[in-house]
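All protein chains but one are shown in place.
Naming follows writing order (A, B, C, D and E), and every chain is counted from residue 1.
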Amino acid sequence: MSATQVPPKLLRVSVIQTCSAAYSLEETLEKLKHLTHIAKERDGSQFAVFPEAFIGGYPKYSTFGAVIGDRSLPGRDEFLRYHSSAIEVPSSPVITYIERVSAETNVYIVVGVIERDSGTLYCTVVFIDPERGYVAKHRKLVPTATERVIWGQGDGSTLPVLEKVFQVSESAHSGGPVTAKLSAAVCWENYMPLLRQYYYSLGTQLYCAPTVDARPAWQNSMAHIAIEGRCFVLSACQYAEEKDFPPDHSVVDPTNREPSKVMIGGGSVIISPLGQVLAGPLLKGEDVLTAQLDLNDCVRGKFDLDVAGHYSRPDVFNFGLKA
Amino acid sequence: MSATQVPPKLLRVSVIQTCSAAYSLEETLEKLKHLTHIAKERDGSQFAVFPEAFIGGYPKYSTFGAVIGDRSLPGRDEFLRYHSSAIEVPSSPVITYIERVSAETNVYIVVGVIERDSGTLYCTVVFIDPERGYVAKHRKLVPTATERVIWGQGDGSTLPVLEKVFQVSESAHSGGPVTAKLSAAVCWENYMPLLRQYYYSLGTQLYCAPTVDARPAWQNSMAHIAIEGRCFVLSACQYAEEKDFPPDHSVVDPTNREPSKVMIGGGSVIISPLGQVLAGPLLKGEDVLTAQLDLNDCVRGKFDLDVAGHYSRPDVFNFGLKA
Amino acid sequence: MSATQVPPKLLRVSVIQTCSAAYSLEETLEKLKHLTHIAKERDGSQFAVFPEAFIGGYPKYSTFGAVIGDRSLPGRDEFLRYHSSAIEVPSSPVITYIERVSAETNVYIVVGVIERDSGTLYCTVVFIDPERGYVAKHRKLVPTATERVIWGQGDGSTLPVLEKVFQVSESAHSGGPVTAKLSAAVCWENYMPLLRQYYYSLGTQLYCAPTVDARPAWQNSMAHIAIEGRCFVLSACQYAEEKDFPPDHSVVDPTNREPSKVMIGGGSVIISPLGQVLAGPLLKGEDVLTAQLDLNDCVRGKFDLDVAGHYSRPDVFNFGLKA
Amino acid sequence: MSATQVPPKLLRVSVIQTCSAAYSLEETLEKLKHLTHIAKERDGSQFAVFPEAFIGGYPKYSTFGAVIGDRSLPGRDEFLRYHSSAIEVPSSPVITYIERVSAETNVYIVVGVIERDSGTLYCTVVFIDPERGYVAKHRKLVPTATERVIWGQGDGSTLPVLEKVFQVSESAHSGGPVTAKLSAAVCWENYMPLLRQYYYSLGTQLYCAPTVDARPAWQNSMAHIAIEGRCFVLSACQYAEEKDFPPDHSVVDPTNREPSKVMIGGGSVIISPLGQVLAGPLLKGEDVLTAQLDLNDCVRGKFDLDVAGHYSRPDVFNFGLKA
Amino acid sequence: MSATQVPPKLLRVSVIQTCSAAYSLEETLEKLKHLTHIAKERDGSQFAVFPEAFIGGYPKYSTFGAVIGDRSLPGRDEFLRYHSSAIEVPSSPVITYIERVSAETNVYIVVGVIERDSGTLYCTVVFIDPERGYVAKHRKLVPTATERVIWGQGDGSTLPVLEKVFQVSESAHSGGPVTAKLSAAVCWENYMPLLRQYYYSLGTQLYCAPTVDARPAWQNSMAHIAIEGRCFVLSACQYAEEKDFPPDHSVVDPTNREPSKVMIGGGSVIISPLGQVLAGPLLKGEDVLTAQLDLNDCVRGKFDLDVAGHYSRPDVFNFGLKA
Partner (left out) sequence: MSATQVPPKLLRVSVIQTCSAAYSLEETLEKLKHLTHIAKERDGSQFAVFPEAFIGGYPKYSTFGAVIGDRSLPGRDEFLRYHSSAIEVPSSPVITYIERVSAETNVYIVVGVIERDSGTLYCTVVFIDPERGYVAKHRKLVPTATERVIWGQGDGSTLPVLEKVFQVSESAHSGGPVTAKLSAAVCWENYMPLLRQYYYSLGTQLYCAPTVDARPAWQNSMAHIAIEGRCFVLSACQYAEEKDFPPDHSVVDPTNREPSKVMIGGGSVIISPLGQVLAGPLLKGEDVLTAQLDLNDCVRGKFDLDVAGHYSRPDVFNFGLKA
């Protein structure tokens, strides 16, 4: 017990609402660079989360020519194109590029990529540290519905909860370095109670949720998770219009293509461990959302709810990562 | 494969927003009877969920004279009283009374009670079948904060997911008997990912959430759970004013007691497996909320999300009830 | 060492090329009964393999309204219909019906079914013994492509290799009871080297391969597996035309529906452990293919190739079912 | 996602159907040189696979004087001769010779040799890179039947899957260097599911299958493996007549030696990842078979089948190289 | 240190020189029974070692139609006959029969059998305890030469060193029960230094060496092993003439069959830990050789040589059973 106040542990974090650039990895990387600089220079941010599948793209409305019991040759070619626009992790020049952006801005970057591992693709999130470069990746555990036709399943080896010491941020006027634990769950992984429990059990504080789910109901789940896990939830969703996809890409109504018609509607948001919405949700357009956090709020929240601690029942439920 | 549409599996269910009657178990049971009849006669309901601690009461704002390192004699007396107003489950005339109400209305009743088991009290939910009477109970696994001073912890033996065949409801014009699986999680148990996962794994469809949590954030979690579990969430919260408590009961401002001042603000709600709010939230007053469900919606929902089936990863996470 | 010849171990086995009856589980079961009687009475068979998904149906060319990132309500309804035409295993009257057919014909039946387990469906094979009724099931481990949208993954608990003592068959003039080991791999599971190795390691002799894969290349794989595993391969494929599906079912060219247009082209076949084709491939139409086997041929074959015995390298490769 | 087609990754590869020259290592090496030049100059090939035991010879129909329980002195002498015609790998002038042929033709050579390691012989495949010379070897894991009398077993240390960057081939008009992964399985090793799974798991694309198995059934297995592994299968079989063996060598009918009687009948073939036969099978005589490959076909194939990726079940089966 | 003498640990042990009965398992078992009774009744023996492959037979001079690169159908049939005359261990009536002989004579029996395990045969030794019946088996680790065509390799799981408490033998006038450790190495396994070291490391005292090797040089190795391992060596060899094989069996000179011509010439022997020959070698005919041992001699011998103890160098050589 101390008579003095605990000094705040301030951190400025951002979620980036954007989409992959149609046609071009190069332009997508340009966007990543540009938006990271905005996070840094305009908002004084130290941490940025980009959406799911930002590198490699999210082929919404495609079927890849697959139906029950059959695949078409054009579908295979579409897969080949998608495969060829994916990246190996970490041995790809794209990773090197992001490392450079991270280093030059001093912004820690969490970004969704399509990862190529031999013949199988994964919906992956990579973690890029401004000082150490690439540090880890997380592969989405369960693709949703038709995604299963194009993505494989991650396994228990890529579920990192990382510790990062953030140096003093000028804009934050923080008194010293701040240590945070961070992890990522992609899109509907956020509905997996066991994955979340696992992350909570490792003490995640910056719970990153890159997604392409733009339904309003997503907001409920983000708020729930923040409270359930007593963590900051940083959800970055893509915002994309038809013009952001190749001209021959599937759309809802192919007979009436409209360049400005929304394909993925955004909804990026930052929420505190007690359920307070700190930024967003941003329901339209591309932008950077930034909030200043006090990491002490995680502890404040766990006073009465720690589902991996005093509020757990290890005597009732077996739980753990499979050996 | 069938060319014909699957007929709906209709069921009418209710959540009862109410509170324990001050001073009197008898009156509380009267309220239970009365409200069940409303559910039945006014709304054609077949299933009713009452709030947490409806029988026995929720002593909001009490401390029972306990501080760190000390307990007072008046606090002990307060506990004695609370203990004596609790019931044994199932061997209590109260259970018999509820069985009778259920039988005469043909309404399945799920109701929160304070259970006495020798020297310890539990925050329990009992399940009363109109045909079979008492069928099971669930004891809350983790009391929250100061609740731990007065309630013990349930264990793995009272986590029932029950199957009930509901006969044809006239008002529902359903084509035949409808089978539903049901369970209950009390108040902040709803934040426990492992408990929910366990219920999902047993196929719960009517997920009952008796509570006394009236914060707006509760709505987010109820919506999240409905989607996450692809189940109907039936949350029944107490609505209580100062007048509903004994006159010497703790209140926020004892110097200025107002009989109509809200003590527990309600928020009862019924939500579908795809996240649609079917009834409520009822933010003020006591009442019965009723909705007609098509249980097929659970299957429609599990098409793309079944966190205990195709969307689980038993190879990554060990999970199960401890032997 | 023995101076006398080893007497043959004769068994008559069949593969049934057929499809689910459109619109009707009842008619499908009638077909199962009828074709089993043909196997028995016309061919003197003791063992019959039906195709993948014979009960429940194989919704070829459907997408269930799923595209990357979206599901439609009609797709959810289609899933609900498909879900409702699936069966629980073994607690379903359909299993009872097949048990009766098996008992009255004395034919051991291996048949593909769509299994319903709460919200998730599985592509399952059930094993029905004429004397003991239902004995086991196998759930397909990995659905192929769009199948992943509608079927879950089986796990390591349903990979039975069963031993069956077949009594003397009159038509086979066998000298006594014949014991055979049998298992099933469904459709592209047959491409999984580890699954096959597992079955071989348990001594499978009647390797059943229910499928809907009618490509000519399938024949190569069946021949390969017979030699690789030194087992009899019994592949039963569906043969279906457009008229065998509901009238609104997806087809290759919905603008030009032809009732007699082939949807699944068959190719059922029986192959010996040394690679000899004993019956089939039946490339058109529904029928029963029967062959008389001498189970001793498995031993003759393992003389120079036993990939789970003298031709294995357990010192080089770790392999086994996960604990 | 990319709007443009993925450019092909073209490669010209050959399988060489030939046999060891009787009496003479020198002549055998001459044949290797001559046939490699044909592959290069006539066919524009960049990669050539020679058959099993091409250097050292395959003593078909010999027993080496071994029967159960006894060995003869002439048999020991025959072994001594065979031992003396084997080579050490890589420290042999024969390897140097092949390196020179590879360098002068710029053809990557995969060739079967009999390797001598002290008292034990191995049926080995060596990999010779035009730029780097000898890069690796693979020793056959399990000799077949009587081969076990003369050859030892390879172990887990010689199972290379190599990566090779092929420079632009003029004849192929390829746009740039093409990287391919390659490995080799010898003769009936091709029936070992775990060996194949291991190679698949390392991403083999040019699956070389040097053999002396000339049975027609071999073709089924090659086609199966191509599809199963989504790789190009290059099977090079010996074609040999009695005149290609020493005059006192064992033959089927020693009382009626015919110089042109077939001893090993060939059947060399090249098959694509989707099971298409690209060249061969060459059922008679010695020759060079060449095909142009697009390595992208491996990805096109893995779209719906990747038995070491999205179509594997590491949670069900333990598998891996033993430590 | 004790002033009194250590009492002797006396045990009477036998090696049985015999062969499988031609044509008949029944007669072979009769021989086993008969010879065990002789060991017991004539010699007062408590322990009997039968030769390698006594049950199932040793097909000396056969090739099973296998040559390099080819197997014949008659060879496969010969294998099938051999396979059918092998036994499963322990679930075979033959084991039950031997258990009965052991129980009725109170003689511990170690006997070579051909074991059938699915498609592969093993050259196995079984250990039958008069009180406990079957206790363990050992599969030969490396078949010799052409044996590799018909037998698989045992692995590390069947290398038992067993402890047996022998009750007082009347004839031995021993003062009490005697505990002995025993193991078996078959034929040329006895040349494997690592196998012997392993047995020594577990303290084997009765080193059983069932064999069919009748060369005089065998005696040197038995004497060496006794000294090297400071154990009693009990080598039981088959003695067989042409008449003991089926009439069509391979012989050295098939044109001149002589029923009394020696096929396997015996040489059974019992040697002490200091190299003293206690019984035999029996160079002709079938018989039972018996010797009285004092197990204390093992300790006496290890005073100056214990290759798994004070005379080992675990700091120089890694050695152990592979995990």
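Here are some notes:
By our rule, a contact is a pair of C-beta atoms (placed from the backbone, for glycine too) under 8 Å apart; a residue touches a chain by one contact, two chains touch by 3 or more.
Nothing here was measured: the structure is a model prediction, and the numbers come from that model.
For the omitted chain, the shown partners it touches in the full complex are C, D, E.
Residue-wise, the contact with the chain that is not shown comes from D:H83, picked out of D:H83, D:R215 or D:R257. In the complete complex, the residue from E:I98, E:A145 or E:A291 that touches the missing chain is E:A145. Within the whole complex, the absent chain has one touching residue among D:P177, D:P216 or D:P247, and that is D:P247. Residue-level contact of subunit E with the missing chain is found at 141-142, 144-145, 153, 155-156, 159, 188, 191-198, 200, 217, 219-221, 223-225, 227-228, 275, 304-305, 307, 310-313, 315-322.
Listed here are the subunit C residues that touch the chain not shown: 313-316.
Seen from subunit D, the chain kept out of the figure touches residues 20, 22-23, 25, 56-57, 59, 64, 66, 71, 73, 75-77, 79-85, 117-120, 149-153, 155, 245-249, 322.
In this section, only the chains that are shown with their structure count from here on.
The chains in contact with subunit B and with subunit D alike are A, C. Most remote from subunit D, judged by the distance between CA-atom centroids, is B.
The contact pattern of B-C recurs in C-E, the pair among D-E, B-D or C-E where over half of the contact pairs coincide by residue number.
In this entry, subunit C maps onto subunit E through a rotation of 80 degrees when their C-alpha atoms are superposed, rounded to the nearest 5. Remark: subunit A and subunit C have CA centroids separated by 43 Å (rounded to whole angstrom).
Centre to centre, using the average C-alpha position, subunit A and subunit B are separated by 35 Å.
Residue positions 59, 64, 66, 71, 145, 149-150, 153, 155, 303-304, 315, 322 of subunit C each touch two or more of the other chains.
If you sketch which chains touch which, the pattern fits none of the simple shapes: not an open path, not a single ring, not a star, and not all-to-all.
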